[in-house]
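Note that this complex is displayed minus one protein chain, with the remaining chains in position.
Chain naming follows the written order as A, B and C, and within any one chain the residues start at number 1.
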Amino acid sequence: MANSFLEASARERVQAVCDEGSFQEILKPSDRISSPHMALLEQPVAFDDGVVIGRATLGGAPVLVAAQEGEFLGGAIGEVHGAKMTALIAKAVKEKPRAVLLIFESGGVRLHEANAGLIAVSEIMRAVCAARAQGIQFIGLIGGAAGCFGGTGLIARCCDVLIMSEEGRLAMSGPEVIETVYGVEEFDSRDRALVWRVSGGKHRYVMGDIQALVADEVNAFRNAALAALDSGKVGFDLENLETEHAMLTQRLKQFGDCRDAKEIWQRLGLPSAEELALMPADEFVRATSVARDVARGAQ
Amino acid sequence: MSMEQLKYNLPSKIQQTNRDAVLVGVTASGNCEVLLEKGEDTAHCSVDIQTSARGFGQIWQAVLNDFAERKNAGGLKIEIHDVGATPAVVSLRLDQAIEAWENQHGQ
Amino acid sequence: MNRDQVLDALFADLWKADCLEADHFYGRATVGNQQVTVIGTAEKAEVGADMALTMARVVIETIKQRPGEPIVFLLDTQGQRLRRRDELMGLNGYMAHLAKAVELARQRGHVIVSVVYGEAVSGGYISTGMMADACYALADAEIKVMNLPAMSRITKIPLDHLQALAKQSPVFSPGVENYLSMGHLDAVWEGNYAAQLAASIASLRAKSREEIGKDLRIERGIERGGRTAAGVVLERVLAK
Partner (left out) sequence: MSMTNTAWRQGQQSKAARLGRASHLVGGNSGKVVKAEQTVALLESVIQPGDRVCLEGNNQKQADFLAQCLAKVNPQQVHDLHLLQSVVALPEHTALFDKGIAKEIDFSFSGPQGARLANLVAAGKIKINAIHTYLELFGRYFVDLTPNVALIAAEAADAQGNLYTGPNTEDTPAIVEAAAFKNGIVIVQVNEIRDTLPRVDVPADWVDFVIHAPRPNYIEPLFTRDPAQISEIQVLMAMMVIKGIYAEYGVKRLNHGIGFDTAAIELLLPTYGEQLGLKGKICTNWALNPHPALIPAIEAGFVQSVHSFGSELGMEKYIAARPDVFFTGNDGSMRSNRAFCQAAGHYACDLFIGSTLQIDTYGNSSTATKGRIAGFGGAPNMGADARGRRHESEAWVKAGREAQANPKHMPRGRKLVVQMVETFREHMAPAFVERLDAWDLADSMGLNNPPVMIFGDDVTHIVTEEGIANLLLCRSEEEREQAIRGVAGYTEVGMARDKKKVEELRARGVIKRAEDLGIARRDATRDLLAAKTVKDLVRASGGLYNPPSRFRNW
């Protein structure tokens, strides 16, 4: 099995992140729960509609898991795909596992079934928040080539803990969309270093949007998920909402005039963007720990 | 784009291993997903294909004939979702699927 | 309908603005004998990081200062702001923050109603109106992810094919009726909007917190026949 999280398929990621051999899929490919809408549009379907869900253990603790397959329609959320995630969370509320692992790789709403996808995203967001309020921990993992965009990016930011590799991207709109609307001067989507400085794991880590930055290795993701179990749990209450509000408010004050993470990093007194770009994840985490606290407004 | 459905039933030596369904590959451009399940007729391998690339029935036939000859696929039911995978990729996925099938412990 | 028209139709002179910017507003109003907090977007607002943060602040203030007061979202938005700066700030984080604030308000007993009076497009709608207990749209409003010509360009499915299929299926084409039949909207409003808002708030207030906490959109989609696959999935997953 490939060691790279980026190169692994959704199924391989589930197998590698959870305890070996522990994964039990719910709605197997042979159940043929695929999209009824793609056929109407004469588009090929996937047996699992691009998301694998099931039960597993993580460090011996029972967890529920969902993993999106970024290669199938960019991991986009349609009716069935979305309902599988919503249902998994409903199941978590019933079964009370130690945590729910969401392995994201998705461009957001699937255009071919856009209305269903949009509704599904809001259902998943509501379900995640409601389940968190009942004490269930949500751990999100982001490190696939398709990134985590649009509605999926909103779902991700509803989790307790997010773990990313620097290859992962977490944002709302993709650079191509912004370039199409406002031109190449606004956002040059071919300038991939810039794209990553705007949406990649390293930038998101310094900003405090995610809790862990790891190397692009399935084991690194697994270890971070193990570490996150319980210790990363933040609950869902006014206190942590207000903490987040303070962080987001001071971010706009401190960096609201910036258009590139280079400016932010410079303002935080960090090494040059070139140096930071080449640092392995662990070294980067060490090099930015003080700056990250300043950026988050944490003392 | 419009889809094409293809169906084949090919003679093949009996596959002795019995197990749960196996899925390999992904429905993605230049790729395909292959689902292997136990079928009825142990002397044949049935193949159902849904492909976005129209007009390659003859090539599918040839690729599948060779597969059924090369591997023990009798009694297997194969379903494929294809998005323009080349014959080399299709053959690779079929072989991977059979290997996974025959490997009792793997998935 | 524009902002002033919808405010007038819903609250007449029982509305007091705390903020009235061109693209967003908030304040208080009286519905029946009930004080409500009103939060809105206007003029096809682009929801950027700053606007999402402002709306979240108002929700948090409502939770802290006026426990239990209903919140009404009035929406006209073209979606999320498409700027590099907003993405750099982590726009999805700001929008999710707003959504989490709305969810927390619900959990703390605030009734939340949303009304689309203009246009509601994907990101701008998900983090606001779609998080409400009850979602409504005026009959002449529009809810969508993308118009069909743009969808045709991106999916490479011919436009005429999409247009023909849009008549058979509510699943991808713009329109409030589609969101109604798929179970997302509680109702599409026509006639006396004020009375319908008052009735909605009253009926939500009569429900228990557990009842309100249930997201029944999948069930409603089955009843209305516009979204049936999701229900099958839900049932089968819960059964396993």
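One rule holds in what follows: contacts are C-beta pairs under 8 Å (C-beta built on N, C-alpha and C of every residue); 3 or more make two chains touch, one makes a residue touch a chain.
This one's a predicted model, so the numbers in the text were calculated from it and none came from an experiment.
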For the chain not depicted, the shown chains it touches: A, B
Residue among A:177, A:277 or A:294 touching the omitted chain: A:277
Footprint left on subunit A by the chain that the document does not show: 2-4, 6-7, 145, 166-167, 190-194, 196, 200, 202, 274, 277-278
Positions on subunit B contacted by the hidden chain, ascending: 30, 53, 56, 58-59, 62-63, 84, 86-89, 92, 95, 99
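By our rule, only the chains that are shown with their structure count from here on.
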Chain-level touch network, classified as line, ring, star, complete or other: line
Subunit A and subunit C, separation of their C-alpha mean positions in angstrom: 24
Separation of mean Cα positions, subunit C and subunit B [Å, integer]: 46
Of all residues in subunit A, the ones touching two or more other chains: 43
Contacts with 2+ other chains: residues of subunit C: 157
Sites on subunit A touched by subunit B in the complex: 9, 11, 15, 28-30, 39, 42-48, 69, 71-72
Subunit B - residues contacting subunit A, complex: 1-3, 20-21, 23, 26-28, 31, 33, 35, 37, 50-52, 79, 81-83, 107
Subunit A to subunit C touching residues, read off their complex: 26-27, 31, 33, 35-37, 40-41, 43, 53, 79-80, 82-84, 86-88, 90-91, 94, 109, 111-123, 125-127, 129-130, 133, 150-151, 153-158, 170-173, 175, 177-178, 181-182, 186-187, 198-199, 203-204, 207, 209, 236-238, 241-242, 244-245, 248-249, 251-252, 255-256, 258-261, 264
